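Yeah, one chain of the complex is gone here, protein chain that is, but the others are all in their spots.
Order as written gives the chain letters A, B and C; numbering starts at 1 within each chain.
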Amino acid sequence: MSVKISKYPGVGLKEEDIKGKKVLTTVWPCNLKYSWSAGVAVGRFLTELKNGKIIGRVCKKCGRILIPPRMYCEWCWKSTDEWVYVKDTGTINTYAITHLATDGVTRLKEPMPIAVIQLDVPAKLPRFFAGFLHYLGEVKPEDVKFGMKVKAVWKPPEERIGSITDIKYFKPV
Amino acid sequence: MEGKIGLERKIAVVGVGWSGFKPFTTEEYRELIFEAAVKAYEDAGGINPRKDVDGFIGVAEDLWEGISIADEYYPDQVGAVFKPENSVSADGIVGFISACMMIQSGVWDTAVVEAHSKISEVLSVNDLLLFALDPVFNRPLWNVDPKTKKPVGGHPYMFAGLEMNRYLAETGTTVEQCAKVVVKNYRNALKNPFAAYGSNLTVEDVICSKVVSHPLKELDASKFADGCVVVVLAGEEVAKKYTDTPIWVKGYGFCSETSWLECHDWGDSVYTRISGEMAYKMAGIKNPRKEINFAEVDDTFSYKELQNLEALKIFGRGEAGKFVEENLTAIDGDFPVNPSGGSLGQGNLFCANGLQKILGVVLQLRNEAGKFQVSKAEVGLAQAWRGIPTTSGAVTILGR
Amino acid sequence: MHFPIKRRVAVVGAGMTLYRRRLQETTKEMVFHAVKMALDSAGLTIKDVDAVVGGSAPDLFDGIHMKGENVITEAGGALKPYLRNFTGGTTGVSQQINAWSVVASGLADVCISVSWEKMSPCHPHPQYAFWTIFDRIIERPLGVNLVWIFALEMNRYMHKHNIKKEDIALVAVKNKANAIDHPCAQLPAKITVEDVLNSPVMCWPVQRLDISPPSDGASAVIFASEDVAKKITDTPVWVVGVGRCEDTTYWMNRDLYFPYYAYYAGQQAYSMAHIYNPRKEIDVFEIYDPFDYKELHHMEGLRLCGKGEAPKLTREGVTQRDGDMPVNPSGGLMGVGNPIAAGGGMKVCEIFWQLRKEAGKRQVKKDATVGLAHAWGELMQGSSVLIMKV
Partner (left out) sequence: MSLDKISNPETIKHWTDVIPPEYVYTVGVAGERFFREIKENGRIMGTKCSKCGCIYLPPRIYCEKCFDYIDEWVDVGLKGCVYAYTVTYLDVDGSPLDKPIIFAVIKFDDVCGGLIHRLGEVEPEKVCIGMVVEAVFKDKAERIGSINDIKYFKPVG
């Protein structure tokens, strides 16, 4: 730090200072509502998930299959060309085992494995692959391995709503 | 390659593209951006962003998208992957100026600026406007119902009401004159094929519309629209490679007034005045009324157009209303203002308002504006404001 | 990028507040503290300032929409050109690129660049705000947590190069110890590798002591043109290179083991600064370290060592303050705290102080003349690099 500066400003507080109302505060519960357009690509992706299928877009120039699908190939910078169904199997590209819930403080009762699933799709550019983030199931956390073959476990058709959670999780095969 | 650096380096708009400009669009916003980018790159002589563009500037404000760090979702659809890219949370014109500064500092030759609005996705726009207030001194005036979590206590347009009240009182402008702005811009929009809200209103229609926050009426406020604008900029030496009709950036300025609404000058648009002065100085303009032919200024609320025109010194203080009444600012008038229909006629695009203004000016300068083409278009001015409850604005002057 | 940069730009002042989990100061007050200190240290007054660049990460931390507008006056931007840069975690350095261009373009002679973050208002925990950085439709419904993606990246990195957690924990040990000498530090500590390995698991392989804390804080630096800089100081710190790069949004479609975004951002800055061998030609590094493995990851991305070699350098003490290649002598985000944008801002301040030999107890042993500040962020996809030289 600059040797010339002797004091740095700031008044640190403890959680109790705020909870115990030692300092004045104002509160605002924000509840912002949105209804996001899924658009052409993700809209179709969700529809197909409801049908129990995974669909991607093909860029004929670089030969990639883009999943999650998008209407443009960011690499060639052109529109993608056609739709293609892919199998719901893949390998674990990387995984982690979470002990935390979404809010960042609540601890889960059971640690849950999550993974980036590399779908079984021919990869034309080595750095890129098709796939997405999802839960792993029917496997003990300590048994999860890199490169493990996995397959999607779908919710029963009547429970599917057209969401990424229509896949319950991926399980090892 | 050797060239001028700094403000002497001339910059041209070589391509513009747009998409949407509708109250509701079915595409995802990134698909809208892609569409606008395709048009802009084609307009710039068919450039390939992966090869020909040195840098990109994105303009986005998190909560208008419902995404934290909106910049994350920016690179793919404009072709910016692995390219220098920067984002500003400001008005579109500030993004445009950021790109100009990068070109003038010598690191980039060609730059792309993108701004968009997907406001139809935001179901709680007014809650969000309150969320922009100072949480200690201003926001507690509203209560949040603990059950519904909905804030109550008066429409946030009351900030526009306060400004309008003070502006009318200080200048003697009348509500009829403000209504005339609405009538003019909605009529202009009828001539503009991509304006969403063109209609044939009368001054009475405006004055008799529902009062939101006296003196502000429902029709004084612009309605919202989705849309995206992409602009391609290039330094002098490369601009000619891309287009035969470069539109030169003659000057720019941006300014923020204060972060304390209590200190805001409610009757005047101080930020516009200062950013205007900055732009005039850069462009060497002494008499804006004479040296500029037309303007696209912020009109998210009707009185704003008058207030901004006065702040820009195009009209004297308190005179803008009179000139609007005399049809001086009509498309065929002496000094056309918002010939495209402005935000009132085309819809309020929030962060993208500034680029929409630039788009309007560029089309005029290229004589490509069709039915809303003004007769004399040598130099045009674009100005934008960030909307309530902010005090930030920007100006740019473009010329043939 | 063909043009020679003719207008030289220097950093002439820096300031920062304490970094704490909760500060009583409002966002406005924090920003004023930092800007005031930076102006004072440069010997400038507000009248000398032509423009202001602010930088701050998500609005959902401060809980103020369009939060750039909330600090205009405090940042010194009242009635002046003011803009807010915002590129997520990289903001702290990418805003310096914006501020640099304001001066380099000739628009301004003196520009304040202030970064701030007040994460404490967000409840139940600032982490919650991070849920909203994920894809709205295909990730958020899974209940994603920020730590997840880092755990995924860390695991991939460890797997690819066969790196042990012990090696990564060394970074946490080093940075938290470095922070002991930093007067603003939030979490300075003398810890051991065992402490890290025994700390609670957040998301395997990430444990509590692998992570930097959420913080409140602000930092500011002053940019000046050559004329002004030479008038007010004998030791201006010149900005010689800037770089910024972003990878695709679809992080789950690429191999996470190597940070190509850092590589390309580094390349841009190196070529602008005419640096061919960064390991030899740059003396001191402030590399973004919100998680301990990120420091190693980015060292590889910035070409300071080969792929998978960074743990070895750390083990050998090369990256210690008295080492051959000091990395994060400030204590980094692991030790000083991580108020997102201000975290990057702190790194720029530290390089400024190191190059001016004003870092006191934290001064690196070698004679530092060239320094690099790096920040990284967004969906593990972006990097900004700033190279400075005395």
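Keep in mind that, in the parts below, a residue touches a chain if its C-beta (ideal position, glycine included) is under 8 Å from a C-beta of that chain, and two chains touch if they have at least 3 such contacts.
The structure presented is a predicted model; accordingly, all values stated were derived computationally and were not measured.
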In the intact complex, which of the depicted chains does the undisplayed chain touch?
-> A, B, C
Who touches the missing chain here, B:Ile47, B:Val88, B:Met158 or B:Ile274?
-> B:Met158
Looking at B:Arg166, B:Arg187, B:Lys223 or B:Arg400, which makes contact with the chain not pictured?
-> B:Arg166
Missing-chain contact, candidates A:Cys30, A:Ala101 or A:Ala123, resolves to A:Cys30
Going by the touch rule given at the top, which residues of chain B touch the chain that is not shown?
-> 26-27, 34-35, 38, 63, 66, 123, 126-127, 130, 135-138, 140-142, 150-158, 161-166, 169, 210-216, 260-263, 266-267
What residue numbers in chain C mark contact with the hidden partner chain?
-> 22-26, 28-29, 32, 36, 39, 45-46, 60, 63, 73-74, 76, 78, 120-124, 128-129, 132, 136-137, 140
Could you list which residues of chain A touch the chain missing from the display?
-> 11, 13, 18, 23-40, 42-44, 46-47, 71, 78-79, 162-163
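The criterion applied here is as follows: only the chains that are shown with their structure count from here on.
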Distance from the mean Cα position of chain C to that of chain A, given in whole angstrom = 26
Expressed in whole Å, how far the mean CA point of chain B lies from that of chain C is 33
Could you tell me the distance, in whole angstrom, between the mean C-alpha positions of chain A and chain B?
-> 35
Which parts of chain A, given as residue numbers and ranges, touch two or more other chains?
-> 28, 30, 34, 36, 38, 42, 70, 74-75
Multi-chain touching residues of chain B, meaning two or more other chains, are 63, 66, 75-76, 81, 128, 131, 135-136
Listed in rising order, chain A residues that touch chain B in their complex are 26, 28-43, 70-72, 74-77, 79
What residues on chain C touch chain A, complex-wise?
-> 14-25, 30, 33, 37, 41, 63, 124-128, 130-131, 135-139, 141-149, 151-156, 159, 182-184, 200-206, 216-217, 248, 250, 252-256, 260, 353, 356, 358-360, 362
Contact set on chain C toward chain B in their complex = 1-7, 26, 28, 57-60, 63-66, 68-74, 77-89, 94, 97-98, 100-102, 104-107, 121, 129-130, 132-133, 136, 242-250, 260-261, 264, 268, 272, 377-379, 381-382
